[in-house]
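The structure under discussion appears below in the form of structure tokens.
Every protein chain except one is present and positioned as in the full complex.
Each chain gets a letter, A and B, in the order it is written, and its residues are counted from 1.
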Amino acid sequence: MSKTTSALILAGGSGKRMQSNQPKPMFELLGEPMIEWVLSSCETAGLSDICVVTGFGSEILEDFLNRREKVYPTVLQPKRMGTGHAVMEARNWLREYVRYDGDVLVLYGDCPLLGAETIQHAYKTHCQNENAVTVITAEALDPKGYGRIIKDKDKLLGIAEEHELSDNQRTLREVFSGAMWFNIRALLFALGEIEPNNAENEYYLTDTIFILGQSGYKTGVYKSHNPDIILGADDRRGLLKLNDTIRRKLIEFHLDNGVEFTCTDGVTVGRKVKLGSGVKIMQGSILSGETSVGDNTQIGVNCLIDNCKIGSNCNLNSVQAYDSTIMDNVSIGPFVRIRPGSIIRNGVKIGNFVEVKNSDIGEKTAIAHLTYVGDSDVGSGVNFGCGAVTSNYDGKNKYRTTIEDGAFIGCNTNLIAPVKVGKRGYTAAGSTITQDVPDGSLAIERVPTVIKEGYSDKKLKQ
Amino acid sequence: MSKTTSALILAGGSGKRMQSNQPKPMFELLGEPMIEWVLSSCETAGLSDICVVTGFGSEILEDFLNRREKVYPTVLQPKRMGTGHAVMEARNWLREYVRYDGDVLVLYGDCPLLGAETIQHAYKTHCQNENAVTVITAEALDPKGYGRIIKDKDKLLGIAEEHELSDNQRTLREVFSGAMWFNIRALLFALGEIEPNNAENEYYLTDTIFILGQSGYKTGVYKSHNPDIILGADDRRGLLKLNDTIRRKLIEFHLDNGVEFTCTDGVTVGRKVKLGSGVKIMQGSILSGETSVGDNTQIGVNCLIDNCKIGSNCNLNSVQAYDSTIMDNVSIGPFVRIRPGSIIRNGVKIGNFVEVKNSDIGEKTAIAHLTYVGDSDVGSGVNFGCGAVTSNYDGKNKYRTTIEDGAFIGCNTNLIAPVKVGKRGYTAAGSTITQDVPDGSLAIERVPTVIKEGYSDKKLKQ
Partner (left out) sequence: MSKTTSALILAGGSGKRMQSNQPKPMFELLGEPMIEWVLSSCETAGLSDICVVTGFGSEILEDFLNRREKVYPTVLQPKRMGTGHAVMEARNWLREYVRYDGDVLVLYGDCPLLGAETIQHAYKTHCQNENAVTVITAEALDPKGYGRIIKDKDKLLGIAEEHELSDNQRTLREVFSGAMWFNIRALLFALGEIEPNNAENEYYLTDTIFILGQSGYKTGVYKSHNPDIILGADDRRGLLKLNDTIRRKLIEFHLDNGVEFTCTDGVTVGRKVKLGSGVKIMQGSILSGETSVGDNTQIGVNCLIDNCKIGSNCNLNSVQAYDSTIMDNVSIGPFVRIRPGSIIRNGVKIGNFVEVKNSDIGEKTAIAHLTYVGDSDVGSGVNFGCGAVTSNYDGKNKYRTTIEDGAFIGCNTNLIAPVKVGKRGYTAAGSTITQDVPDGSLAIERVPTVIKEGYSDKKLKQ
């Protein structure tokens, strides 16, 4: 892509038909707002300068945009006066680009499936044909409700809305995706010419096509082979359907790449997730964010994995894991939670009812059951007894625990951080450890057990 | 509704085609017996006097009816001699109403989707037209197997079963829902006239329509716009299909009211459940009973919520909660069980592997992990360490634990009830607390830890 390409995203749409105060581009597709899909497509396509026109619920949208890693300028369209008017509000932002005589992609923030490839291919057509405007279209299975592409032979005449269609035009299946490439100079010229000559008194951006054509500019079409690029959602039923569509398509993509699914009920694989060959995903599992999974790993029933790097030959069963790294040959579950900032190294085994938080767990360490390991640095070959707890919080501050290679932490041991158990250190069951345990030593806090003979028989008789 | 309206529910149907000894009205739709749906529709429609005619598996049905909050009289039809005969068995119950010259709705106990609105609209028609009988009907997509409505122009002639249909009649799509409004005097008269003139030697209730028409009474039809009112289930495949149908319809109802569902696999929302705007329900979640959920609360994956009042802006993830109240801004999960009688107040945070039972948890209290809080009154701002346990049972009795505002319960602490930890009281990790802890004090049960240097190295060498 040339340096002078940019994108203007129209994101002022209302969520009223969703019964919500949220702007429509903020509604989620597979766990991410639709506008994030659009921004991500633009970024992947190499469009470096992006401006977002907000309107309905602008503060919610601004808030989301400001929390992104890459922050873009926004322009507020205070009154809803049509898509042409929305672009006019961004005229100052556009003007900065004119000296370069660049191009801008104008597209909707709630039309999430227009991918980077389509954007790039359309731009290629736009440049090769030296168009002033290139409309991105697709063939719709059911064109009803979409703007139809009106041509005279190969010449683009305009885009007609449902109510404007003649009977002949009603059968046209090529529809407008909502996205158009413009030469910026031409766009600025055409913006000055459109008028609100319609029932709603609105400025339609699509009028620029006719205006440019009349004024001797070249207008053209890039038709995508992918019918999904036109999909959006008008209400919550539509949004559910859109989620189902993309959910199924992503699963099919992974099936074709050698991933095994035997029952896809409840399964969601996010758009950025990378799955190795021979990976098996079982029912009820959700993988999201920047997650990657190595070859032959099984993501068992009901896993919820967000932003994790998972290695090969692992087995996860009923695990919730967030923002962590799990290396190779690791077995976890069932009923385990891995909280952010954790590293689970090769060959680790984690059993039921275990929580690991912000900790580094060394190779081949075993945490079999009912254990909390938080804010800890754990060596290799360590064994945690059942009910062991790292007590990392004293009511005011949090501290770290260090457990070195080969240590053995007895059942129901409390490790009161900051504390260190040395190499091959051993803590006796039920002890509360407040001081460091030297290498190869046993720490025991225990008093003789008293046996009260007959006590419970007597008590039960009472 | 007038005070003199009542309902007679025919609930003698057999579950044999279900391969079961249960009566058919006891089979469940979204977790409730079909007869409960019917009773509930009658009650919502304001029919105060209800009588249930039992037959097959009557003791199972009686047992269920007697455990309801509102208990109604039943009549046993000992032999299966037709629907007319079933109503005859209830003649004594009907006669009590005659002096008021009231109306009675006769309907089936295994036809669960006839709603209160339909009952009321049909009654309005029944009264306005001064009918002796008003048959409730609907247009079936596939009328096969249903009784067809036979009319001469607008005059109702009768109801024809599948095998009685002429070829012309077979195309009729208006079918009998199983429910009819009767004037009680007219019904009692007609019951005396029906005869078992058919192959099965049974008394058909539908014969009353012809009898009443012949005797100069007015007979009419109320046709519902809702085709679901006729749905029932003959076998377990049919029952599964009925569950799927109503499950999907209820989800669509909530979608239209601004609830977000992104994947509905495994999701079931019961018919009495109330969901606020912006609520998000994720896959595998079941909401049942008298559950309500406040605005913008997320019911995360695999929740099972029964009879709970849940506030706004909460986040529940893999939580099972029963008969409890959860207030606003509460975060719970994953892997948590809230047992009956619990109140979780504003801003509470409950983490993984926690059980709360019959306890009141004060505002902003944190129970992060592996903890059991039972039979306890907990103040606000309390912090539970990992593995803390309220020991509420001594093998004979259960006792309560009191923990006051700002207390800090150390890891693996045992609180032996009855016991109280005062305001800002602090218990040291691993302590067993059998006496009250005064305000602002520390309770500690600990002995010096002994370090046996080299002990574990020696032991491992053996």
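FYI, contacts are C-beta pairs under 8 Å (C-beta built on N, C-alpha and C of every residue); 3 or more make two chains touch, one makes a residue touch a chain.
Please read all numbers here as calculations on a predicted model, not as lab measurements.
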- Query: Out of A:G311, A:G351 or A:G379, which is the one that touches the chain we can't see?
  - Reply: A:G351
- Out of A:E200, A:D234 or A:E252, only one touches the absent chain, namely A:E252
- Task: Taking the full complex into account, find the residue in B:R99, B:R170, B:R237 or B:K458 that is in contact with the omitted chain.
- Result: B:R237
- Query: Taking the full complex into account, what residues of chain A touch the chain not shown?
  - Reply: 252, 255-266, 277-278, 283-284, 301-302, 317-318, 334-335, 351-353, 369-370, 383, 385-387, 395-396, 408, 410-412, 426, 428-430, 446-457, 459-460
- Item | For chain B, residues in touch with the removed chain | 18-20, 22, 27-28, 30-31, 235-237, 239-240, 243-244, 247, 265-266, 268, 284, 286, 302, 304, 320, 335, 337, 353, 355, 370, 372, 387, 389, 391, 393, 395, 408, 412, 414, 416, 424-426, 430-435, 437-447, 456, 459-460
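The rule is short, and it goes like this: only the chains that are shown with their structure count from here on.
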- What is the distance in Å between the mean C-alpha positions of chain A and chain B? 36
